[in-house]
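One structure is given below, encoded as C-alpha cells.
With one protein chain withheld, the remaining protein chains of the complex are depicted in position.
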Amino acid sequence: MNKTISITINGEAYQQSVPIRMLLVDFIRDVAGLTGTHVACTFEGVCGACTVHLDGEAVKSCLMLAVQADGHRITTVEGLAVDGELSILQKAFNDHHALQCGFCTSGILMNAAEFLKVNPRPTEAEIRSALVGNLCRCTGYAHIVDAIKEAAGRAG
Amino acid sequence: MTSTINMPHDRHPRSSNWVGRQFSRKEDHRLTTGKGQYFADILVPGMLHLVFVRSTHAHARIKRIDSSAARALPGVVAVVTGADIKDQIKSLPQPVVVPALPARYPTFWPLAVDKVKFHGEPVAAVIARDKYVAEDAAELVEVEYEALPHVRNMETALDPAAPLVHEGWPDNEMFALTFTGGGTPETQAANDAEVDGLIRAADVLVKQRYRVHRCGVTPLETRGALATWDDGDGMTAWITTQRPHIDRLAMSDVLDIPAEKLRVIAPRDQGGGFGVKAPFYREPILVCYMARKLKRPVRWLETREEHLMSVSQERDQMHDLEVAATKDGRIVALRDRGLADNGDGCEGVYWGYLMPFLGAALLPNAYDLPKCDIKIRVACTNKAVLSPARSFGAFPARFALERSIDKIARRIGKDPAEVRRINFIRSLPHVTATGVNYDSGDFLKVWDLLIKTIDLPKFRAEQQEARRQGRYIGLGFGVGAELSGVASSVLVPMENQPGYGAATVRLDPRGKVLVFEGDAPGGQGHETTMAQVVAQEFGIHPNDVIVAHGDTGTTPFGSGTIGARSGSYTVSAISIACRFLKKKIARIMAHDLKLDADPSDFVFGDGQIVFTKDDNIRKTFREMVERIIMAPLNLPQGESGGLEHTAFFEADAPMICFSAHACFVEVDAKTGQFKITRYVTSEDVGTVINPQIVEAQVQGGVVQGISNALFEQFVYDEAGQQLTSTFENYKLATAADVPSIEVHHEAGTPCPHTPLGSRGLGEGIPGAVPGAVTNAVCDALQPFGVEIDELPLRPDRIWRALKAATEKTAAE
Partner (left out) sequence: MYPAPIENYVAPATVQEALKALGGQAAGEAHFIAGGQSLMQAIKSRLISPRTLIDLQHVAELKGISAEAGGVRIGAMTRYRSIAGEERLNGAYEALRDAASHVGDRQVRNRGTIGGSLCWNYLAACMPPTCIGLGASVELLDTKGEKRTLPAEEFLRGPLETARKENEILLAVVLPGAPARSGSAYKKWGLVTDALPVVGVCAFVQIGDDGRCRRARLAVGGLATGPRRSKAGEEALAGVAAKDAEAIAAAADRAAASTEVQADMWADASYRKALISTLAREVVSTAFARAQARRAA
C-alpha cells in the first residue's frame, strides 16, 4: 500500500514512504510543504491550477500519482525565481497586472515558462491556444497574454 | 455623514499623486512565487478532515442512515447525521441572516433532516484523521431513501398540483413582490391600470418571453472552513467568506457562542468570490459545531464537484416583458412579470430570492422609464438554492430589456444605438420607477464616447458590404447602471445589515501606516489600491502602507466585499480616517511652531508637511508622527497623544456606476457558429485610483459574462439529477475562446458623494454582456429575421433558428 519514493523538487531531494494512491500534487503540498501549487477541480483535471514541470515539461500534478514521479525532477512555482531574483515571466506578470486572485497564477506561470522554451516567439493566437489548459476566472486572460508576450520579447 | 470634500489636488507636490497612477500590485510578489496564503494552505496541528455525504436524490425521505461501516474504518473519528445535530444546532432562519422582507423562510439545518430537497444536499459528515480515509469512509455510509415526486422547474413549481418542496407551505412560492406604483395596494392598482392603458394605446409594442439559464460565477478556489475550539478562548474559524463580520454574528447565534468568544478569519488570500462566498452557508456551521463537540480542529475543503452541485448557481429567471414605445422609439411604458427558480431556498443572508429581488429593482437600468409595472415571483424547486454571482440578480432582466429595445428599433427602422440614446436617463440624480436612487453621472457622455470609438456609421457600411458577399457580421449593445456600494438605506431593509464602509488607520512611530478593514477581498487588490489612497493622503509611498483585512479580531465591522463596496465605501472611510489624523498632526504642528494657522494651511507630500504660507517652515512626516506617538508632551489643550483613528463612511445617496458595451460578431449562417471579433466598453468609474486594476475588472467581468452567456450551464435532468458537476461539463471560457476587451473610462465624472470621487466598479459588469452579444448575433442575422430570446447562446440554437427562418421564408 505504501512505497518509499525519491523525488527532487526545485533541486531538493525528498525521500518519503507514501501511500501508492497519493496524488503528486498532495506530495508537493503536504509532504514537501510547497503550497504554491493549487487544486481547483475534482478528478477531471481540467483547470490546470496544479501545473508543474516534470523533467522540465508542463504536466498536471493532480493527474499523476506521487509514485509515478519517483526518480524524477519536479519544478514548482517556488522554483522559478533563482536566488530570490524573479524570472522575466514573473516580473512581466506584475508589470501587466496579469493576476487578480492569484489562484490560477502558479499553474499559468509553470505552463507559460515551458511554452516559451518551446515557442520563444509566439503569436497572440498561439499564446491563447497554449493557455487552454489553464482556467482563469478573474482576469479574462487579456493581461496574462500581454505579460507572456512581453516575457517572450524580453527573453532575447 | 459627509458630502462633498474637495481634493486639494493642485496643492500636492507632484510626487505624491498616487491616486490615478499606475502602481504594480503589492500582492503580486507572494502570489507569483507560490507564497499565497489561501485557505487550503492553513494548517493547524491535529487538524481532522471532514467530508460530506450528499444526497443522490432530488427529493426523497431519509429512511435510514447506517454509518457503522464508516465508523469502523481505522482513522475515522466521528460520523454525524441530521438526526444527531437537529437538537444541538439552532436551525436557520436566525435574525442576523434574515432580510427584513416578507418572504417565506424555510427552516433548515446544516445536514438534511427527515428529507433531502436537492441532488447534492449534505446528509451526513465523516470526520477522519486523513483526508483520503475520510473519502473512503464517506463511501461506506449507507443512506436509504424513499424517493418523492420532485419539482422540476419554475414553470411547474407554481402549479397547484405540484409536490411541495417545503412541508407545511401552502405552495412553492417563496417570495413575490410588486416593485412599482408605491406602497399600498390602491396606488399599485392605479399604477398597473395606468401602465396597462399606456401599453394598449402605444404605437409600438414588443411583447416577449425571455428565459435565462442557470449559471453563475464560480470562483477558481472552492469553499472551506477550519475551526478550532478552546474551552477558555472559544472558537477561531477560518472561512472562505467575503463577509467575515456577518458570518461571525450568524455563527454566534446559531451555535450559541458569545460573539466575543468567536473569531472569524477570512484568509489573507482568496481565490475569487464574485458573490459565491457571500452567503452564510450550511457547511461552515457544521464544521464549527464539530470542532467544538470534538474539541479538536476540524477542516472541510470543498471539492469542485461539491461546489458545482451546491453553489454558484444563479440567473435562472424568466421574464414576460412588454415594452411600449412611440413610433420614434421613445419608451412610454414597461410591464414585466418575472419568475425565478430558487431551488430549495435554504441559504443564510440571501435565501436565493434576494437576487431576483434586486434584479427586478434594477430592471429599468439606465433608461428613463417612469411608467412601469414590475412584479416577480420566486419559486422553490428541488435544486440547489441560488447563490449570488456578479451582476447579482440582474443578468436575466438586463438581457430581456436590451433584447426588447433592439426589437423596437427593428420595428421602427431605427438603429438600436439611436433608440437607446433617446431613452437614457438624462438628468441625475434620478429615482427609478422601482424606487432605486441613482446619484450621479452623465450617461450620454459615456455612451457617446462608445459610439465614437466604434465608428458606428463605418460599421454599418461594412455590414452592408459583407451581406452582399454573403458574410454576416453584427453589432449589439448592452448597458448597466450598477450598484456602487450598497447604502445602509438599502442594506438594512434588504439584509438587516449596515452598508457603511469602515477602516482603522494606525500610524506607527516610524512614519509607516497600518490600515485595518473588515472586508475580505478575493483578488481586487485592496492591499494596493488602499495603500495608494493612504499614500496620497499622507504624502508617503504606498510601500510604507500595509493593509490588513478580513479578521474579525482586529478589524472594524464591515459588511464585506460585496456590491462594489471597496472602491466606493471602504476607500472613502480610509480617506476620512486619514484626513482626521492629518488635521490632528497639523494642529499639533501649528502649536509646536507657534503658528497662527489651521489644518488647511498644511500640505502633506514627499514625506514632508509644509506650511503653505511659508514653505521654509516644514517638518518631515516621520518626525511629527514620532513626536505625537512617542513624545506626547506640551500638546495643545484638549489634545492627546497617539495617532490612530477609525472612521465610518456612509454616502448620503445610494450610488451607481454606469457602463455601456458594444459587441461585434461574425456568424457562420451554415452552422450557427460565431465569433466575437471585437468588444468595446465605456464606463464611468469616477476618479480612478489604479488604472490597471480598474481596467482588469472590466476585462474579467466581461469575459465572465461571455462565458455565462455562451458556455456555462447547470443542467438538471428529468429525474432532478444534476449533470454538470465537473469542469468537463460546466464549461468555462478558455483564453482561446475570448478576445481582449477594449476598455475606456475617459468619459467618467467624479462621484460627488465620495471623498475621492471614486465609484465602485466590478459588481455588475457581466450584466450588460448577454444583451450585447445576443443583439450582435441577431443584428448579424437580420436578413434572416432570426431572434434569439433564450440563453445560453449556443450554435445549435442559432442553427435551429436559421433553419426555421429559412423554411418559413421558403414556405411563403
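Order as written gives the chain letters A and B; numbering starts at 1 within each chain.
We take it that a contact is a pair of C-beta atoms (placed from the backbone, for glycine too) under 8 Å apart; a residue touches a chain by one contact, two chains touch by 3 or more.
Source: prediction; values computed, not measured.
Participant: Of the residues A:Ile9, A:Leu23 or A:Ala40, I need the one that contacts the missing chain.
Facilitator: Going through A:Ile9, A:Leu23 or A:Ala40 one by one, A:Leu23 is the residue touching the chain not shown.
Participant: If I consider the whole complex, including the chain that's not displayed, which of B:Asp41, B:Asp84 or B:Glu135 touches that chain?
Facilitator: Hidden-chain contact among the options goes to B:Glu135.
Participant: Looking at B:Gln37, B:Thr107, B:Ser600 or B:Thr671, which residue reaches the missing chain?
Facilitator: From the options B:Gln37, B:Thr107, B:Ser600 or B:Thr671, the contact with the absent chain belongs to B:Thr671.
Participant: In the complete complex, which positions of chain B touch the hidden chain?
Facilitator: Counting over the whole complex, chain B touches the hidden chain at residues 131-132, 135-136, 139, 303, 305, 670-671, 711, 713, 715, 723-724, 728-729, 731-734, 736-737, 794-796, 799-800.
Participant: When the complex is taken as a whole, what residues of chain A touch the one chain not shown?
Facilitator: Residues of chain A in contact with the hidden chain: 1, 3, 19-21, 23, 42-45, 48, 51, 54, 57-60, 62-65, 67-68, 70, 111, 115, 129-130, 132-134.
As a working rule, only the chains that are shown with their structure count from here on.
Participant: How big is the gap, in whole Å, between where the Cα atoms of chain A centre and where those of chain B centre?
Facilitator: 30
Participant: Using the touch definition up top, name the residues of chain B that touch chain A in the complex.
Facilitator: Listed in rising order, the residues are 24-25, 27-29, 31-36, 38, 40-41, 132, 217-222, 269-272, 274, 303-305, 522-525, 692-693, 695-696, 699-704, 725-728, 732, 734-736, 738, 740-741.
Participant: Any idea which chain A residues touch chain B in the complex?
Facilitator: 19, 21-22, 29, 34-44, 46-47, 49, 76-78, 80-81, 86, 90, 93-97, 99-106, 109, 125, 127-129, 131-132, 134-145
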